[in-house]
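Let me give you the structure first, and then I'll get to my questions.
Every protein chain of the complex appears in place save one, which is left out.
Labels run A, B and C following the written order; every chain starts at residue 1.
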């Protein structure tokens, strides 16, 4: 996987200085962009696992050439005709689509992990903060139903700030909708593996993301329900630095294991082999 | 139920002074024995619910004339030929049987609660501290199987210090045996109500007694797993007075309600009416 | 608490109360005409104010401290209530309560958020913001209802799940997610009624059901208007705009197809007329209990799944 992020970078002759470095959001270390990208956007100093695109995630996890997207045509509507000061949801959604070349905050499909067939949904934080809304919920549910029908394990990679406000209560209801799908997998005996990446909070942590038969987190990922500031206002205290980190959540019993990005594919493969093993 | 404990007291002309009073084990109040007994052995000062015999319990809970004992012939063997300094288990068991007119620490049977058919098992602390051993376990399991077969709700009234050491590992295994019966009730959709009275600790609290669909406790009953002294030695601290009381256990989420002895029958009746109610 | 848009309603009500009392103590007092006049004034004021509440005003009414709370509904609607405690893991949260209850001749399991009316009650119930223990207690009771084969009635009235450090530590997210997952498969009818504030995931955590009802002045939202305003407008005082934009009222939610029925409160709001409110709530519950009792267990779960499948507005292109 040495070609990681390479294809997105056309060769350039003149490079602005600030483009050469990535500053780690966690430890603030300056890392060569090239090194950062080759390292799967993981900080070589502190092992913080930065956000990556759905395509990068699929490249890391799914056997080359095996991914087939499903329901790729699902995209946002604007049920509330939502507007804020900076403009309308409809406009914001359109510009996001253009920028990301995505139609919703999640990409779903089937593929193989070292030969094992799986259904996978990958959230992408670039699309309105990976927010859960009508289209997202629909795609995640349809993917779980696809997994149930074909008896393939289901994997969701979460990266989300929570529900998308712009679709109001309809976004909230996607929590129930996606969980209804997960419930059917549980009943049907189909493995469901949840991978929680930075960040997985709010309505996504409070629905499908924490319901894995096996919950896996990336190192240092922010995982929690309420926002840190809201909690600090509630308890009138500063929270410790590690609060709501993957490591904290593991210690409190909600994560099976923290796995490095580079080892994630093998880890999934190893775990999936246990299902109905002889 | 004003006749409570009356029938066991033949009229006497001369009464020794100490026989006139009962001293409450909880608040040390001096209460007229007559008053104490008429009050179902509940302290009028502090509402401590003292131990009562299986017969008294049945009189309180079961409609007069409806109780039919089952498996009454089950009694102790001495599988380990257990002896301690003060004699053998066999001898101790025999003298206990003579004194209590019981054959094991639990009495099981069917009966009615305001007309509702139930199967009930009542432990009696007088019989070797209500300890769980082969005979006890067998009777509790057979009663649950009887309930399952007839689709009657099952009620167990616990009063026990835990497993009976004198039967060693066989006593320990009765925890698994009784719970296996409870599991079948759960699977079969038969209500199981557990009543925890003073004391319910050790192997009994760690088996059927805490597994009720509904767990009810009597006020101030001692309920817990490990002994207070052992815990104090472990944590090197004095424990608060209310530790391991029914009230404490309720607050920690393991008891549905604390119910006074006088109201217990009506409470059971009310709750049982919800099963498959129209 | 006085709501400013209620204008001089509280004063008129006070005056009416005073005159009524005067009439009781002195039967000869000539207050009839004045009373009739005041009552007419009050009625027309109620009509004027309450027939055209803005969304933000509705939020105020939904949060009104005098609004009936779960224990008021239970006391007024249920012949019997047997409270059941504990989650069997950690504690007995008071922000969500529950137990067996009868409504007329129907036996049900009631669960719901409990706010407080006094400061003391609010400390005890966390202002109706439940901890993971509360959600786990609710699930335990719903499973008990399933075993006993009786319907579940869930009352929603919460600002949201408790945003405390201990709640996070014990898995607030997991507890809510678990409920959403399990509730979708519970094999007895679930009737959900939003009586006051339907605050986000904390509301939905006990809010998955076969039929979702809302009192006419209640609200239900993905985020509080204040929270939304401070995130999207970076200005908490824009809450009224946010309330408008988020479509939080029963009316809007009904039009969006999210809820199944609006229960009209007495004119002037539930906080003015407990008796009238309890009556309509009871009627609505009995109606839906009777409809749902005819549905088989399998159909119930199937239909509930389909119901949630349908929720969402998106395009395919």
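Definition applied: a contact is a pair of C-beta atoms (placed from the backbone, for glycine too) under 8 Å apart; a residue touches a chain by one contact, two chains touch by 3 or more.
Just so we're clear, the structure is a prediction, and the values are computed from it rather than from any experiment.
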Next on the checklist: With touch defined as in the header, list the contact partners of the absent chain among those displayed.
Outcome noted: A, B, C
Checklist outcome for this item: Touch assignment to the omitted chain, from A:159, A:204 or A:271, lands on A:271
Item to check | Residue, one of A:25, A:64 or A:253, that touches the chain absent here | outcome: A:253
Next on the checklist: In the whole complex, not just what's shown, which of A:148, A:214 or A:264 touches the removed chain?
Outcome noted: A:214
Item to check | Contact residue for the chain not shown (choose from C:6, C:92 or C:174) | outcome: C:174
Checklist outcome for this item: Absent-chain interface residues of chain C come out as 88-90, 136, 170-171, 174
Item to check | Residues of chain A (touch criterion as defined above) contacting the omitted chain | outcome: 186, 189, 191, 213-215, 250-257, 267, 270-271, 273-278
Checklist entry - Touching the missing chain, which residues of chain B? => result 73-77, 79-80, 82-85, 104, 134-135, 137-138, 141, 163, 165, 167-177, 179-180, 182-184, 186-187, 202-203, 205-211, 223-227, 230-231, 234-235, 237, 239, 243-244, 252-254
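Criterion: only the chains that are shown with their structure count from here on.
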Checklist entry - Taking each chain's centre as the mean of its CA atoms, which one is farthest from the centre of chain C? => result B
Checklist entry - Which chain's mean C-alpha position is nearest the mean C-alpha position of the whole protein set? => result C
Checklist entry - Between chain B and chain C, what's the gap in Å when you average each chain's C-alpha atoms? => result 42
Checklist outcome for this item: Separation of the C-alpha centres, chain A versus chain B, in whole Å, is 53
Item to check | Intercentroid distance (Cα basis), chain C paired with chain A, Å | outcome: 34
Checklist entry - In chain B, which residues are in touch with two or more of the other chains? => result none
Checklist entry - Which chain C residues touch at least two other chains? => result none
